[in-house]
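There's a structure below that I have some questions on.
The complex appears here minus one protein chain, its other protein chains still in place.
Chain IDs A, B and C follow the sequence of writing; residue 1 opens each chain.
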Amino acid sequence: MRAKASSPDKGDSGGMGKQQPNRLPRGGRIDRSQPLTFHFNNRACQGYAGDTLASALLANGIDVIGRSFKYHRPRGIMGSGMEEPNAIIQVGVGADTVPNLRATEVALYDGLTASTVRGWPGLDFDLLAINDFCHRLLSAGFYYKTFMRPGALWKWYERCLRKASGLGVSPQLPDPDRYTHRNAHCDVLVVGAGPAGLMAALAAAKSGARVIIADEQSEFGGSLLYSAARVAGNSADEWLGKALTALADCPEVVLLPCSTVFGYYDYNFLTILERCRDRPAEPRQGLSPSPPEREGSKRQGEIRQRLWRVRAKRVILATGAIERPLVFPNNDRPGVMLASAVSHYIHRYGVCPGRRGLIFANNDSACQAALDLAAAGAAVAAVVDCRAAGPGAIADAVEQAGIDVFRGHVITGVTGRKRVRSVQVTPVSADGKTLNGASKTIACDLVAMSGGWSPAVHLHSQAGGGIAWSEAHACFIPDKPGQDNVSVGAGNGSFALDACLAEGQQVGLDAARQCGFEPVPFSTPKTVSATVNPLQPLWRTPALQSPERSPKQFLDYQNDTTVTDVRLAVREGFQNVEHVKRYTALGFGTDQGKLGNINGMAALAECLDKPIAEVGTTTFRPPYTPVAFGACAGMDVGQLYEPVRKTPLHDWHEAAGAEFEVVGQWLRPWYFPRAGEDRLPLPLTKKAGARGAETGGEGGDRRKPFATLSLAAQAPGEASAREDLPEAVARECLAARNSLAIMDASTLGKIEVQGLDAVAFLERIYTHNVAGMKIGRCAYGIMLGEDGMLMDDGVMARLGERHFYLTTTTGGAAGVLHWLEQWLQTEWPELKVYLTSVTERWATIALVGPNSRKLLQGLNGDIAFDQADFPFMSVRSGVLAGFAVQVFRVSFSGELAFEINVESDEALALWRKLMEAGGQYDITPYGTETMHVLRAEKGFVIVGQDTDGSVSPVDLGMNWLLTEDKDYLGKRSLARPDCRRADRKQWVGLLSEDGTTVLPEGTQLVEANTPGGRPPRLPLAALLEGSRLVGKPGRARGRARPIPMVGHVTSSYYSACLGHPIALALVSAGRARKGDHIHAALSDGRYVKVKIVSPIFYDPKGERQHV
Amino acid sequence: MLLIKCPWCGTRDESEFSYGGEADIARPATPDTLTDAEWADYLFMRKNPRGLHREQWVHAHGCRRWFVLERDTVTYRFSATREPG
Amino acid sequence: MSEVSQKRHALASFPGWQGAGAQAAPGVQLEISPYLGYLNLRGDPGDERFLQTIHAALGQPLPLVANTFTKALIPQEIAQGHLSIFWLGPDEWLLVAEPGIEKALAGRLRENLAGQCHSLTDLTGAQVLLRLSGDHARDALAEGCTLDLHPKVFKTGQCAQTTLAKASILIALTDDLPVFDVIVRRSFAGYAALWLQHSGADL
Partner (left out) sequence: MNKQKYSIFALLRNAVSYNENWRQAWRSPEPKKKYDVIIVGGGGHGLATAYYLAREHGIRNVAVLEKGWIGGGNTGRNTTIVRSNYLWTEAALLYEKSLKLWEGLSQELNYNVMFSQRGVYNLGHSLQDMRDIERRVGANRLNGIDAEVVTPGQIKAAIPIINISPKARYPISGASLQRRGGVARHDAVAWGFARAADALGVDIIQQCEVTGLNRQADRVTGVETSRGRITADKIGVVVAGHASVLAAMAGLRFPLESHPLQAYVSEPLKPILDTVVMSNGVHGYISQSDKGELVIGAGVDAYTGYGQRGSFHTIEHAMQAIIELFPLFSRVRMLRQWGGIVDVSPDACPIIGKTPVQGLYFNCGWGTGGFKATPGSGWVFAHTIARDNPHELNAAFGLERFTSGALIDEHGAAAVAH
């Protein structure tokens, strides 16, 4: 079958009827015993194991692989590796699809499906090719100059632009594949396994160094894979085999094919992407039992990609060089290829990419393509060389093969749209600047071009190394390295094979020495090399007309950046190379300018009439080639995204059917719904729900304490379930108030403080009087940041003269210990104090309610629980029901309560015992929600909910905790003018006037300052929220004065034991305003009148906890 | 990716450490005697130099010891290690 | 003893936990160690008296070389069994012994150290020990641990506090096989074990 895309003039050429018209009868490193079938744009094609998608497409005679980004010009394969700008394709279907792969980098496998990423409606017939004809309208940066009026239409313009943009299609399903990371350390990391890299690795490894050598290709060898040279008396291929065997025999060597070193970070940290699944199947022994199931659970078996995170003592960059295209009219036509790519396809894949080839070059290397084509049985129309002298010694071989060599000629034109038909060749002056003489037309279907070579200095540059211009080779070469790295071979501007081998060996030995190994020298393989004529820079073939009036001369193929674009940019004042790049999109394609940048800079240099060196290069950023997000994320996704911390009692809670709340990394029981238990309707929330409908949303959900986290239990969007409050919470609250309730408080941070200076240390941290505490007593303590704002709070217990025990908030645990250690070590190292976290040593069980003491007294043990022996705010250690425990008589609920610390491993047993013994009191387990309600009824603060880092203890009414006659962290800040302002926001209680409204937590509060005590109307803009009116440019928006806010609601609940809602809030000068009425501004624009009251709603005298 | 030398545990990956900001900012002995400006200077003002910077680090996931390093904020190179105090 | 019957292991409900241990892959064995006793000891290594007191009490000296641990028999008169002492920092050590023994050890230490500046904290139940062994144990760890675990660099007898993915761990090489002991905080144990199960799965 012929490719529809391929040009008719090849119709009767040998390929007719053959599956792979361009496949050579023999040769190549493919496995012809393994034919593979694949589909390209739904057309079935054949290839062989060892092919890349690109080589297979060429073999099948498919010329047009894609369309360019801007002009939608038909494009064919230009290169043979990561430099490929044109053959960008979508591979795979469903969850397996990957966008924007380069056909030249995709290892062929049976059943592979690939499709073109651009072109509408299709690849062959692309309507958007119209852009090619009105290209002058689409000059560089045209979009900055139009689509501005009318402003409202921009949205529409943009939608069209976006439709036309983009390359491949994102997968629509979660990634079923798995990725891992591998941290690795080595003495020497060698990047690139070409001749130089292999020699370097050999030299270092033979000397005993730990070596990692990585190459992006599936086979090691680099240029040796398609070189006609002879090395040490062998063919390149034979020598390669021997070298690899020798390397594999060395101890401490890691060989990484299919592995791209894509990032070079500080301290010789390099990242390598290993494409495990691209590698020829090498089944891994024994896979594990399937990892536990989870949502979108991952496939078993071999991982797709592994990201290596390497720390190397020494890095050897043998990254090779990238061949440069030449810039001439229509130099983008399918059939125009890099000369090296032609040789590559012939030697490595047994594919001849053309029937009648023509070579166009400014250096000798391209002549190899001529010889290879001839050897492959293709006709070679001519070798066109811009140099007056033409090629060196190799020219003889070329001419012996009967090939015309046009010295001092350039290509000035190309015919053929979907495939090169012929080229126009014209004599050029010695300096290559002017045409002199008549043109002739030469028929050909393949142009193998070479503008010289650019060393791949990307990693060297990423490492912070400088770059210098080499006049000799007309390219940028590595200058001073930025870290412990060195460049060799073609990557260092040494293009001759013998030089590569020698350099490689030398740096390998040096590296071994630098890493402390005794270098083991060995003889350098000799190579045969012919004399070479020096390259003559040719950045743009001269034309009869100005570039503006000639056919397009492409610099950046993928982004369609032409010489004209660069000239326009300069004309408009964009003269810095970075500006030119950004204005013309030069180098912003998925190839990151690997082919285009240097020619672009040359074009810029020409416009500015400066040497290229002065134009300077642009910075190279990671990654060298694109890297899958999944590979960077590694295993840390889904259930392994972050640790899930569970308390020792978690399993019990789960069995009891608890709803859980996510608190930092912890999972805490939120409440314990019972079978058949309903949810209590809340009057207001019904209205809220209705209002939600009004504004077409469920904003109403947000206005209840249970709004958000019920998500943990319910499917998203089930608003109805959130229009009320769980009966369970009401039941739990009443149980705690009336009889007995039990809670798992194990997540509390716990710290032991021991040492001679424990008191002195704690005095400086906490605001209360620590020295005055008696052994066996507890105190509520707060710590401030140096800015005077409340940082954390908890209970401090004095276990001994120099032994204290502190609790912190769940979220604050790590931070507080960090904070204490910092002060102790950096500010007061003279203090003899030791801090140890015991958070996980103890599980903490809170027993709350009038019957809590009775329960404990009913259990056998050696602790006396009666009021006289065990008063409020004290601690006892002993045995309880056979368990060693610490019991704290503290209360976060205002009830008679005890907090019991028991060794984590024994927590479940004790909990069960308490549940069993508590049966007679109908003991009720409760979660964080009830805990919040109970403490709110008592006006106890929750750091982080009632405070936000801008709230001082004075604002909270905690002056009684601030000791005058000592200094402590943050004290001085409290004396700053702003902290003493009378109108600071102070913590108060709120009661809704209607007695039913549970205010949404976070609700803003405003004065009732308009006539009739009604609040002002919301500003226009807020009511028009989101409507286009608001967004419309030029129109007066949000004219209404902002409404001053006097505070906001920090906590809000329905109190079952009080029978009405309660709220806590920060209100400007609030404490002095008890009894005043203000308004809560609900987000639907309605206001709820509220009264400012004391934050203590229940048992204000605090008698219940003292009984 | 920095490589940091903990004076106790040796050289470890950056991810084991936490950054503690500018070093040598001594807490005033008698804060009460300071003017608001002097206090603000201690509290907020920083050198934040482009170049050598003496800074605090803690081996958070290691020995939990704090120490002071000198680092070039452009090259990210460390030049000296010493214990706190 | 009530403990044994009363105790519940932190990973009792860990998927793949068969009491004795769980296998990650043929190349990697993951074992979840049963209960152990843990003590955290702080004190001044510059204080000869402190060091001698400890040595006398435990029958083995505190490891003073960074990132090392010692393991020896506990003096008969205290209890039967072994005691491992891990260096955690310039003035901090972790004592690990068979369950129950830690109480006797703590008692002895408190007696002998009375009046000396130190801190001794029982951390039993606060931590879990995971044992990773097998040819690919190093690779499995290397997927989430940035230490260089090469046998020439990290030798038997060495330990280090570091991170495994997003958990802090204390890792020690207890045998050349290799056998790695990974001590992790209780509430991170499930995460760490699951993580090792996954990382082992590819090897």
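The rule we apply is simple: a residue touches a chain if its C-beta (ideal position, glycine included) is under 8 Å from a C-beta of that chain, and two chains touch if they have at least 3 such contacts.
Everything numeric in this text was worked out from a predicted model, so none of it was measured.
J.: The chain left out here touches which displayed chains?
T.: Spelled out, the missing chain touches these shown chains: A, B.
J.: Please identify which residue in A:241, A:392, A:481 or A:815 touches the non-displayed chain.
T.: A:815
J.: Among the options A:131, A:330, A:412 or A:564, which residue touches the chain absent from this view?
T.: Selected residue, touching the omitted chain: A:564.
J.: Going by the contact rule already stated, which one of A:623, A:776, A:850 or A:882 would touch the omitted chain in the full complex?
T.: Of all options in A:623, A:776, A:850 or A:882, contact with the hidden chain holds for A:623.
J.: In the full complex, which of A:61, A:119 or A:263 touches the chain missing from this view?
T.: Among A:61, A:119 or A:263, only A:263 touches the chain that is not shown.
J.: What residues on chain B make contact with the chain left out of this view?
T.: Within chain B, the residues touching the omitted chain are 1-2, 14-15, 18-19, 21, 36-37, 40-41, 43-50, 53, 55, 71, 73-76.
Everything that follows uses one rule, which is that only the chains that are shown with their structure count from here on.
J.: Looking at A-C and B-C, which pair shares more C-beta contacts?
T.: Result of the comparison of A-C and B-C: A-C.
J.: Distance from the CA centroid of chain A to that of chain B, rounded to the nearest Å?
T.: 28
J.: Could you give the separation in Å between the centres of chain B and chain C, each centre being the mean of its C-alpha atoms?
T.: Each chain reduced to its C-alpha mean, chain B and chain C end up 31 Å apart.
J.: Residues of chain C touching 2+ other chains?
T.: Expected reply: 146-147.
J.: Going by the touch rule set out above, which residues of chain B reach two or more other chains?
T.: 13, 64-65 - these are the residues of chain B that touch more than one other chain.
J.: Would you mind writing out the residues of chain B in touch with chain C in their complex?
T.: Per the stated touch rule, the residues are 8-10, 12-13, 15-16, 61-65.
J.: Contact residues on chain C for chain A in the complex?
T.: It comes out as residues 2-3, 6-10, 12-13, 15-16, 23-27, 35, 40, 42, 91, 117-119, 121-127, 139, 142-148, 150, 153, 165-167, 185-188, 190-192, 194-195, 197-203.
J.: Please name which positions on chain A make contact with chain B in the complex.
T.: 265-267, 269, 309, 311, 464, 786-787, 818, 821-822, 825-827, 829, 967, 971-973, 975-977
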